[in-house]
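Of the protein chains in this complex, one is absent; all others appear in place.
Moving on to chain A:
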Amino acid sequence: MNLHIDDHQEGNYGMLKLSGEIDAYTAPQLKEKLLTLVEEKESVEVDLTKVSYMDSTGLGVFISALKLSKEKDHNFKLINLQENVYRLFNITGLNEVINIENTIKGGLS
(Lines give C-alpha, C1' and ligand atoms only; values in the text may rest on other atoms or scores of the structure.)
Protein backbone atom coordinates (compact mmCIF):
# COMPACT_ATOMS: atom_id res chain seq x y z
CA MET A 1 0.00 0.00 0.00
CA ASN A 2 2.98 2.23 -0.48
CA LEU A 3 4.42 3.94 -3.50
CA HIS A 4 8.10 3.71 -4.35
CA ILE A 5 9.50 6.46 -6.57
CA ASP A 6 12.75 6.03 -8.51
CA ASP A 7 14.22 9.15 -10.00
CA HIS A 8 16.48 9.17 -13.11
CA GLN A 9 17.81 12.39 -14.58
CA GLU A 10 20.04 13.08 -17.55
CA GLY A 11 20.55 16.59 -18.89
CA ASN A 12 17.16 17.96 -19.83
CA TYR A 13 15.40 14.64 -19.43
CA GLY A 14 13.78 13.28 -16.29
CA MET A 15 12.09 9.97 -15.62
CA LEU A 16 10.15 8.72 -12.60
CA LYS A 17 9.71 4.98 -12.23
CA LEU A 18 6.84 4.24 -9.90
CA SER A 19 5.96 1.02 -8.17
CA GLY A 20 3.06 0.37 -5.83
CA GLU A 21 -0.26 2.11 -5.39
CA ILE A 22 -1.32 5.72 -6.03
CA ASP A 23 -4.08 6.87 -3.67
CA ALA A 24 -4.91 9.70 -1.25
CA TYR A 25 -2.05 8.61 1.02
CA THR A 26 0.73 8.32 -1.57
CA ALA A 27 -0.36 11.01 -4.08
CA PRO A 28 1.08 14.03 -2.18
CA GLN A 29 4.70 12.77 -2.28
CA LEU A 30 4.30 11.88 -5.98
CA LYS A 31 2.88 15.32 -6.74
CA GLU A 32 5.79 17.07 -5.07
CA LYS A 33 8.46 15.07 -6.92
CA LEU A 34 6.72 15.12 -10.27
CA LEU A 35 5.98 18.85 -10.30
CA THR A 36 9.57 19.68 -9.37
CA LEU A 37 10.81 17.49 -12.23
CA VAL A 38 8.35 18.93 -14.79
CA GLU A 39 9.36 22.44 -13.70
CA GLU A 40 13.07 21.73 -14.23
CA LYS A 41 13.28 19.31 -17.17
CA GLU A 42 12.22 19.86 -20.77
CA SER A 43 11.11 16.29 -21.15
CA VAL A 44 9.62 14.13 -18.41
CA GLU A 45 8.37 10.55 -18.55
CA VAL A 46 6.58 8.62 -15.83
CA ASP A 47 6.86 4.84 -16.03
CA LEU A 48 3.80 3.13 -14.51
CA THR A 49 4.81 -0.47 -15.29
CA LYS A 50 4.68 -1.45 -11.64
CA VAL A 51 1.69 0.64 -10.56
CA SER A 52 -0.99 -1.90 -9.73
CA TYR A 53 -3.60 0.52 -8.42
CA MET A 54 -4.55 4.13 -9.01
CA ASP A 55 -7.65 6.26 -8.33
CA SER A 56 -8.76 9.84 -8.99
CA THR A 57 -6.10 11.27 -6.68
CA GLY A 58 -3.55 9.98 -9.22
CA LEU A 59 -5.51 11.51 -12.10
CA GLY A 60 -5.36 14.83 -10.21
CA VAL A 61 -1.55 14.65 -9.89
CA PHE A 62 -1.10 13.94 -13.61
CA ILE A 63 -3.48 16.78 -14.56
CA SER A 64 -1.38 19.16 -12.44
CA ALA A 65 1.78 17.93 -14.17
CA LEU A 66 0.18 18.33 -17.60
CA LYS A 67 -0.88 21.90 -16.81
CA LEU A 68 2.58 22.83 -15.59
CA SER A 69 4.23 21.24 -18.63
CA LYS A 70 2.02 23.29 -20.99
CA GLU A 71 2.85 26.43 -19.05
CA LYS A 72 6.57 25.74 -19.34
CA ASP A 73 6.34 24.38 -22.88
CA HIS A 74 7.85 21.12 -21.64
CA ASN A 75 6.99 17.56 -22.69
CA PHE A 76 5.19 15.24 -20.31
CA LYS A 77 4.40 11.61 -21.01
CA LEU A 78 3.05 8.53 -19.21
CA ILE A 79 4.35 5.15 -20.30
CA ASN A 80 3.55 1.46 -19.69
CA LEU A 81 0.17 1.62 -18.00
CA GLN A 82 -1.47 -1.55 -16.74
CA GLU A 83 -4.92 -2.12 -18.17
CA ASN A 84 -6.87 -1.31 -15.00
CA VAL A 85 -4.92 1.94 -14.59
CA TYR A 86 -5.37 2.96 -18.25
CA ARG A 87 -9.09 2.29 -17.93
CA LEU A 88 -9.54 5.31 -15.62
CA PHE A 89 -7.92 7.63 -18.19
CA ASN A 90 -10.25 6.16 -20.79
CA ILE A 91 -13.45 6.52 -18.71
CA THR A 92 -12.64 10.13 -17.79
CA GLY A 93 -11.57 11.12 -21.33
CA LEU A 94 -8.13 12.13 -20.07
CA ASN A 95 -6.46 9.73 -22.52
CA GLU A 96 -7.36 12.35 -25.16
CA VAL A 97 -5.29 15.10 -23.55
CA ILE A 98 -2.46 13.35 -21.73
CA ASN A 99 0.32 11.81 -23.81
CA ILE A 100 0.17 8.07 -23.04
CA GLU A 101 2.42 5.45 -24.59
CA ASN A 102 2.02 1.68 -24.28
CA THR A 103 -0.50 -0.06 -22.13
CA ILE A 104 0.19 -3.48 -20.74
CA LYS A 105 -2.50 -6.00 -21.67
CA GLY A 106 -3.65 -8.12 -18.78
CA GLY A 107 -1.39 -6.41 -16.28
CA LEU A 108 1.82 -7.86 -14.97
CA SER A 109 2.05 -11.37 -13.69
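Worth pointing out:
Operating definition for what follows: contacts are C-beta pairs under 8 Å (C-beta built on N, C-alpha and C of every residue); 3 or more make two chains touch, one makes a residue touch a chain; residues count from 1.
As a working rule, contacts and distances are computed from a predicted model.
Per the UniProt record, the chain missing from the shown structure is "Serine-protein kinase RsbW", taken from the list "Xanthine dehydrogenase YagR molybdenum-binding subunit", "High-affinity zinc uptake system membrane protein ZnuB", "Serine-protein kinase RsbW" or "Cytochrome c1". Seen across the whole complex, the unshown chain contacts chain A at 1, 21, 23-25, 53, 55-57, 59-61, 63-64, 66-67, 70, 84, 88, 91-94, 96-97.
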